[in-house]
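With one protein chain withheld, the remaining protein chains of the complex are depicted in position.
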Amino acid sequence: MNVILIAVIVLGGIGLVAALILFLAGKKFAVHEDERIAKVAEVLPQANCGGCGFPGCSGFAGACVKAADKGSLEGLLCPVGGQPVMEQVADILGMKAEASAPKVAVVRCNGTCESRPRIAEFDGAQSCKVQQMLGSGETACAYGCLGCGDCVAACQFDAIRMNPETGLPEVDEEKCTACGACSKACPRGIIEIRLKGLKNRRVVVLCNNKDKGAQTRKACSVGCIACQKCVKVCKFEAITVDANLAHIDAEKCKLCRKCEDECPQNAIHAFNFPPRKPKVEAPVADAPAAPAVNPVPNVEPAKEQEKA
Amino acid sequence: MKTFNIGGVHPAENKLSAAQPIKVAAIPKQAVFSMFQHIGAPAVPVVKKGDEVKVGTLLGEAGKGLSVPVFSSVSGKVNKVDAVLDSSGTRRMAVVVDVEGDEWLETIDRSDKLVTMKDLGNITAEEVVNRIKAAGIVGMGGATFPTGVKLMPPPGTKAEAIIVNAVECEPYLTADHRLMLEKPEQILVGIQLIKHAVNCPKAYIGIEMNKPDAIHLLTNLLKEKAAQYPGIEVVPLKVKYPQGGEKQLIDAVIGRQVPAPPALPINVGAIVQNVGTVYAIYEAVTKNKPLIERIITVTGKSVKQPSNFLARIGTPMQQLIDEAGGLPEDTGKIIGGGPMMGRALMSLEVPVTKGSSGLLLMTEKESRRGEVSPCIRCAKCVSACPMGLEPYLLASYTRLKDWDGCEKNDVTSCIECGSCAFTCPSNRPLLDNIRVAKQTVMGIIKARHMESITKK
Partner (left out) sequence: MPAQNMKPIISLSPHVHGGDSVQKNMYGVCIALVPALVASLYFFGVGSAIVLATSVAACVLFEWAITRFILGREKLTICDGSAVLTGLLLGFNLPSNLPIWIIIIGALVAIGVGKLTFGGLGCNPFNPALVGRVFLLISFPVQMTTWPVSGQLGYVDVETGATPLFIMKEAIKTGDASLLNQLPSSLDMLLGQTGGSLGEISALCLLIGCVYMLCRKIITWHIPVSILGTVFVLAGLFHLIDPSYANPVQVILSGGLMLGACFMATDYVTSPMTAKGQLIYGVAIGVLTVLIRDFGSYPEGMSFAILIMNGFTPLINTYVKPKRFGEVKK
């Protein structure tokens, strides 16, 4: 009996002393944190992807609270949660959320194994950054996809995958949150975070090659050669050619697809449009009958480029 | 036997062309002069399409900041000034010249006669440096750092020892070795010119023991003509890679260790010059000849006739290979430079540049890296690293994208010698990963630096 009593007293005593120490330590070393940070962090997706530009969700929450104290949430966006989450955040902080259009990652290279011949064989650590140090890499295009999948490794949402047939990454638009991690991981800056567009429809120049036309053509059969034809055909002044590369301004583009038909290199692609009906009338009088170069293999299954 | 203190490996030497005298390579039909043949800002083309040029004509003047001019090594007509594929594997600005005849500028002395310091009279140190700068000379061991800049020690430093890098620690390469055997006196005069330029009384020539004939020849020459070439000493070194690395060579020859960047060799009183650079300096100062040709080793196990060529800069590699017996059937990899630090080339159109010390054709079998297996933590990379780094750790930090960890573990000190990957029993691409880390960390440091400047 006595033994049990002693044990209870000793252990209970130790427990009490330890509790007291813990209590005091907790008081003494308590870190004061704005309660709103925790509240904001709660509504964030907690993927810690860094897509917002801050170190993880708690970092973003801290930035939101700070910004709210200054009076505006402008420029802050959780690309994963998008508008709904930002509205919740604004609610918590008693602010109004800025409207922002949804975006998606677009791989601006269509240099598949067929259209862009391999002129060398890369041997080494499977990393785009490593291959990038070897000049143009396996192909003659110094701007195109290197195919080692740094973007795939960077994606936290399993939204980007390598297609073994084309050797190019493909974005799963359902899963993509436009966090931009892939875009940052790509040493050649091929991946653009672009407006999703009306009904998810987009018209994009799938090329990043800034070489002169003749050189681009040698390296890749679907590269932009900066021929300016798309610029001329566009009625909305949405297309500009800068440094031998055409670019379609997503905000100005009215999705008419004229440029897609016009492009002799098939470098312009329209995403998520319904399949076209075979055309009866000739589209435009001066449309070229056939591209100047070798006929381009049909690479993008979604696209029907047959000229009637 | 002297050598450097930390790490190092000993790759198979394979000096196949060591006994081949230097052959003068034919003048090419078309020569390509890249504006990016050196470290720093590119040269700026000063000729245009259709211009007539002679051997020695200025093609590109030095750009802003750290840069050197580029000269024509052939005579003929400028075909184009455009981006051309060069040894970096990308298209960069270059001048392409269609060759017609071989007409030299009259200012260049083409005679073989040895010009000594006595013949030069009272040439000033400044004049020597100016001539070197004007001749477009860069470090010819492969680093291609503008030589003129190296010969102007920053204020507060003083050159106490000139070290001539005649180590040629890269396997296969024999260009420097042949140069020493065939132009020993010219090199000695070149060394005197450097000593004169930086006012330094002492010079050492570091040569590895696998070149006994060169050591013998230079030692005897210095003994015979001690009065004519005072203060120059030949230092035989134990064969160990990467002894030709600037920092390793200083450690080996005078026993001083250059601290981590941003410290320079001159901070420990040393100036290192490659022996090929020394010869170029001799030619520039005494013969008024700009840097238009260099010695390049064309070699490989399957190459019919491994040779050392005196080639005009701008000559396509293809031509040199043809002269060495043609491209072997089983070629798998074409390397500009040596096997440890050279660059794999994608094309044979690439021209000879100021930094091309060799062209190595590896057979398909040799070219492929072995299968990568897990790290067994054998620590062989740690003991091989000549900079005292931990390659295994840096490589795994890179995989984890822990750039802070890389920086704390001195990734920026890496000299990219490749000893770690060479020695790794698991065939891990250690240096590939470390390069990524080094690049990234350098970027981060630069960004931080810029930020601190703008804040101020």
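For reference, chains read A and B in written order, and residue numbers begin at 1 within each chain.
Going forward, a contact is a pair of C-beta atoms (placed from the backbone, for glycine too) under 8 Å apart; a residue touches a chain by one contact, two chains touch by 3 or more.
For clarity, every value in this text was computed on a predicted model and none was experimentally measured.
Across A:130, A:145 or A:159, the residue that sits in touch with the chain not pictured is A:130.
When the whole complex is considered, the residue among A:118, A:175, A:252 or A:276 that touches the unshown chain is A:118. Touching the chain that is not shown, out of B:254, B:272, B:344 or B:437: B:344 (per the contact rule at the top). Seen from chain A, the chain kept out of the figure touches residues 118-124, 130, 133-134, 137-138, 140. Within the complete assembly, residues 6, 9, 11-12, 89, 171, 247, 251, 257-260, 263, 318, 327, 331-335, 337, 339-349, 360, 362, 364, 366-370, 373-380, 382-383, 385-390, 392-393, 409-410, 413, 416, 418-419, 421-427, 429, 431-432, 435 of chain B touch the chain that is not shown.
Convention: only the chains that are shown with their structure count from here on.
Measuring from the averaged C-alpha position of chain A to that of chain B gives a distance of 42 Å.
The part of chain B that touches chain A in the complex is made up of residues 83, 88-91, 343-344, 346-347, 367-369, 429, 432-433, 435-436, 439. Contact residues on chain A toward chain B in their complex (touch as defined above): 119-120, 123-125, 127, 129-130, 133-137, 142, 211-212, 215.
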